[in-house]
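Heads up, one of the protein chains got dropped from this complex, but the rest are sitting where they should.
Labels run A and B following the written order; every chain starts at residue 1.
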Amino acid sequence: MTDLHRLTLAELNEGLRARRFSSVELARHFLARIERFNPALNAFITVTGEQALAAAQKADQLLAAGEALPLAGLPIVHKDLFCTDGVLTTCGSKMLSNFVAPYDAAVVERLAQAGVVTLGKTNMDEFAMGSSNENSWYGPVRNPWDPQKVPGGSSGGSAAAVAARLTPAATGTDTGGSIRQPAALTGLTGFKPTYGRVSRYGMVAFASSLDQAGVLTQTVRDAAMLLAHMAGFDPRDSTSVDTPVPDYLGALEQPLAGLKVGLLKEFFDKGLDAASEKLVRDALRLYEKLGAKLIEVSLPNLPLSVPAYYVVAPAECSSNLSRFDGVRFGHRCENPTDLMDLYKRSRGEGFGDEVKRRIMTGTYVLSAGYYDAYYLRAQKVRRLITDDFARAFKQVDVLMGPTSPTAAFDIGAKVDDPVTMYLNDIYTIGANLAGLPAASVPCGLSDGLPIGLQVIGPHFAEAKLLNVAHWYQRETEWHKHVPQGYA
Amino acid sequence: MSLTRSDVENIAHLARLAISEAQLPVYVDSLSKILSFVEQLNAADTGAVEPMAHPLAEQVQRLRPDEVLDVDQHEKFQRNAARVAAGLYLVPKVIE
Partner (left out) sequence: MTWETVIGLEIHAQLATGSKIFSSAPTAYGAAPNTQANLVDLGYPGVLPVLNREAVRMAVKFGLAVGATVARRSVFARKNYFYPDLPKGYQISQYEMPIVAQGRLEIVLDDGTRKMVGITRAHLEEDAGKSLHEDFHGQSGIDLNRAGTPLLEIVSEPDMRSAKEAVAYLKKVHTLVRYLEICDGNMQEGSFRCDANVSVRQVGAEKLGTRCEIKNLNSFRFIEKAINYEVARQIDVIESGGKIRQETRLYDPDKGETRALRSKEEANDYRYFPDPDLLPVALDEAFIEAVRATLPELPDEKAARYMEKFGLSLYDAGVLTASREMGDYYEAVVSGVPGHEKLAANWVMGELSGALNKDGIEVTQSRIDAPRLAGLLTRIADATISGKIAKEVFEQMWAAGQDADAIIETKGLRQITDTSAIEKTIDEVMAANPRQLADYRSGKDKLFGFFVGQVMKVTGGKANPAQVNELLKRKLSG
């Protein structure tokens, strides 16, 4: 019983249905772990203990009656970027530190309808802007593998919570790598679906044409379980795609023979540290052994993905965050002298530095005289990069490479220079610009810190990606490693 | 691209962000660094290329039927607002 947290979501599901333990026991177990371990990690902003127990009770009743929902009684946590009806939704920001959402995000709704039990809302870089979870008004999150290190960002809280087994799985969001990079830095499986695969309704917008909801889990199978319910058309989101959701779980065991794996020349550049490179190449050799063919491909415009992203994302966010003005919700300054003062001080006080930096960058690149040189140009480069990927996928089935240039770095090491921090996303951003599905799976430890292997697929190839990544987990045990102290 | 203090003040004003005297030079510095960084984009040959605003190229806008689906929930929503009177959101007086 005490090892319930060592079980994957799939194993927990099986155990619940076999009545080896109850949903209430599970909830209690994880809530106790949260209480015990969260103070050191700061992974949670809100713990919804009472609601969780009530939901668990209901789940147990249904399980007993044999009327259980597909994910009945399984505990989960949501990144605090997802609106949860009646529950504080802060986006890691002072601006929303008093905001109780009046509705559920589509992702929250769908998983609830599948029967999950929500344990709480996780810490994150403010408004999803960051790669280290050091930009939260609620303080930094610590990496369970080494408390002096960052867990990655912006879904750092979700990553730390799953890595420390305070929850078996978590939702996250990925705009430039915010699921994959923290998954890589904390030894987890992180999955970002194709843009438009999962509804963005209720997911507070950072960069609307880049944001996607996904998951951080212990295994690829667990990711498939959750994605099966998260994916699907939502009429409330104009960018939601109306194509059927394939059987992700069913596709996991498809044979790999004949798989063509593209090695991105631009991913193996001088930015990648040696230890990470070695582990990633080891993983690639494993795929060769499994019957895959490795083909070197080049995406010549890919090196421009970070600068393109840091024009497009700030531009969109500068507009998306204009609604935070203290009038209808959110932080409002005291005693505004006039309207201008209300706006400037509410926003100046409510937003942290990185958010303000990005809003200002975005305002600049959209402003008169600069639009063509910056924004328009960045969107053109975006097309070049997207076309590069499309060309590559004519030759190969998936692309592989590292997720992050290094393992987890020290808290405070990169906060002084924004550009240094931005370069953490160098391998992940391309998939966001092109709207491609991508995942990271743990492929080794370097000096005791996890390293991730990234797999990228063409649009709507989630089933293929899950299948390819699953095979790696059939042959290796990296995903089973738990950081010391949390086992 | 090096920004001046006045540039940053203008941007902050357009974005309605209060930036203190002490913080201003910090932002001038970091924003200048960021803009210099993104200027790498100038190296790309984008002459004949169409800009891309959405990642899925063939997607077009879905049209929704003209239906009223909502019920009035203004009381629930207004619990989130700092200042409300007679059902209206209050702001410092707007001069026209």
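The working rule: contacts are C-beta pairs under 8 Å (C-beta built on N, C-alpha and C of every residue); 3 or more make two chains touch, one makes a residue touch a chain.
All of these numbers come straight from a predicted model, not from anything done at the bench.
Chemist: Just one of A:Leu62, A:Leu88 or A:Leu339 touches the chain that is missing; which is it?
Modeler: Residue touching the absent chain, from the options given: A:Leu339.
Chemist: Out of A:Arg36, A:Arg285 or A:Arg323, point to the residue that touches the absent chain in the complete complex.
Modeler: In the complete complex, the chain left out is touched by residue A:Arg323.
Chemist: Pick from A:Tyr103, A:Phe268 or A:Tyr486: which residue touches the chain that isn't shown?
Modeler: The single option touching the absent chain is A:Tyr103.
Chemist: For chain B, which residues reach the chain that was dropped from this view?
Modeler: 14, 16, 53-54, 59-70, 72-74, 77-78, 83, 85-96
Chemist: Please identify, in ascending order, the residues of chain A that touch the omitted chain?
Modeler: 82-83, 89, 91, 96, 99, 101-103, 105, 200-205, 207-209, 235-239, 315-316, 318-319, 321-325, 327-329, 339, 343, 363, 366-368, 371, 375
As a convention for this text, only the chains that are shown with their structure count from here on.
Chemist: Can you give the whole-Å distance between the Cα centres of chain A and chain B?
Modeler: 23
Chemist: Where on chain A is chain B touching in the complex?
Modeler: 99-100, 102, 195-196, 209-210, 235, 238-239, 241-242, 301, 304, 307-308, 310-311, 318, 322, 325-330, 332, 336-345, 347-349, 351, 356-357, 359-361, 363-365, 367, 374, 376-384, 386, 417-419, 422, 432-435, 459
Chemist: Under the touch definition given earlier, write down the residues of chain B that touch chain A in their complex.
Modeler: Chain B residues touching chain A: 3, 7-8, 11-12, 14-19, 27, 30-31, 33-35, 37-44, 46, 49-57, 59, 61-62, 64, 73, 76-77, 79-83, 89, 91-94.
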